[in-house]
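Accompanying notes for the structure given below.
The other protein chains are all here in position, but one chain of the complex has been omitted.
For subunit A:
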Amino acid sequence: MLRILYFAWLRDQLGCPGETLPLPQGVRSVQDLIDRLRARGGAYGEIFARPELIRVAVNHSFATIDAPVAANDEIAFFPPVTGG
């Protein structure tokens, strides 16, 4: 199962900290996954139409939009970090 996590204002706006789902057919990259999430419309449509606001991690490492996604991966979407 694919595990998707949302942090900070993404989670607030989506109203959900994450979800687990089977790897959707045809999803091979982070970009594919973003396209699927955007197609849900509503808050997902708004947020994932602006990928420049989002950072992504695949299995705890920062990743680019063209990074591959496989079944059982953990994909996290979040805003640029502001710690320290």
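One rule holds in what follows: a residue touches a chain if its C-beta (ideal position, glycine included) is under 8 Å from a C-beta of that chain, and two chains touch if they have at least 3 such contacts; residues count from 1.
Criterion: contacts and distances are computed from a predicted model.
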Omitted chain per UniProt, picking from "NADH-quinone oxidoreductase subunit M", "Molybdopterin synthase catalytic subunit", "ABC-type sugar transport system ATPase subunit" or "Amino acid/amide ABC transporter ATP-binding protein 2, HAAT family", is "Molybdopterin synthase catalytic subunit"
In the full complex, which of A:G15, A:G41 or A:G83 touches the chain missing from this view?
A:G83
Touch residues of subunit A, complete complex, unshown partner:
5, 7-9, 57, 60-62, 76, 78-84
